[in-house]
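Note that one protein chain is taken out, while the other chains of the complex remain in position.
When the chains are written out, they are named A and B in that same order, and each has its own residue count from 1.
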Amino acid sequence: MNNKEQMLRDIGILDFTLIELALYLDTHPYDTNAMEYYNHYNRIKTQLEREFSRIYYPLKLSLAESNQEWRWGAAPLPWEGVCG
Amino acid sequence: MWSYEKRLQFPVNIKEPNAKLAQVIISQFGGPDGELAASMRYLSQRYSMPYKEVAGLLTDIGTEELAHLEMIGAIVHQLTRNLSMEEIEKSGFDKYYVDHTVGVWPQAAGGIPFNACEFQVKGDIITDLVEDMAADGTTA
Partner (left out) sequence: MQEIKFDDHCEQFPVAMAYVPWQRFDKMYEDLEKAYCIGTIFPELNKPFTGRRCVS
């Protein structure tokens, strides 16, 4: 796994963790322990996403600020996979 | 309001196409208990959900189901990529191919098109949640 793949993998793992925590917190909105986990992983994920977008391509529109070429369109299509 | 992220929720990297398998897996895309039905079920039921927390949960689950839909779409797409005409005929994929070629169209494995009749919205919390469990309880 190269650096790009590893970073994407880590973002995927972190985002999945955050979705799971969010679904739990939706019905347990006063669970401060779960909230601490959410805040912790969300900070790491946000930073990793910014870094990935800076080096490779923007994963979300809010990270797609561009100069010469519109970077949002330069990203590979997610459904093609790495073997594509 | 939604926004999109340019990555799959879990990576899909299929090396060998398999049109026979694709014809079964497509049910998880557009079949009665598939991801499209799941997403539309949750996102439609939330309006009449009396508890704000649960309406929020239905929104978040319905959103995640869209990410699942995209992964299943990727699986079907990659399983039907670079097929020869011979493979299309031999695998029985020809009946799908004649109408959709290698486009990914929401249908059940038996060929039934995706349809809102495959889920229910009754505006009653217990009825709707029981339907969610029946459709999504084991295959989420």
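Everything that follows uses one rule, which is that contacts are C-beta pairs under 8 Å (C-beta built on N, C-alpha and C of every residue); 3 or more make two chains touch, one makes a residue touch a chain.
Quantities reported herein were computed from a predicted structural model and do not represent experimental measurements.
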Residue of A:13, A:55 or A:82 in touch with the missing chain, whole complex considered: A:13
Contacts of chain A with the absent chain, listed as residue ranges: 9, 12-14, 16-17, 20-21, 24, 27-29, 31, 33-34, 37
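Basically, only the chains that are shown with their structure count from here on.
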Chain A-facing residues of chain B, complex: 3-15, 53-54, 56-57, 60-61, 64, 70, 73-74, 77-78, 81
Chain B-touching residues of chain A, taken from the complex the two chains share: 8-9, 11-12, 15-16, 19, 22-23, 26-27, 29, 57-62, 72, 75-76, 78-84
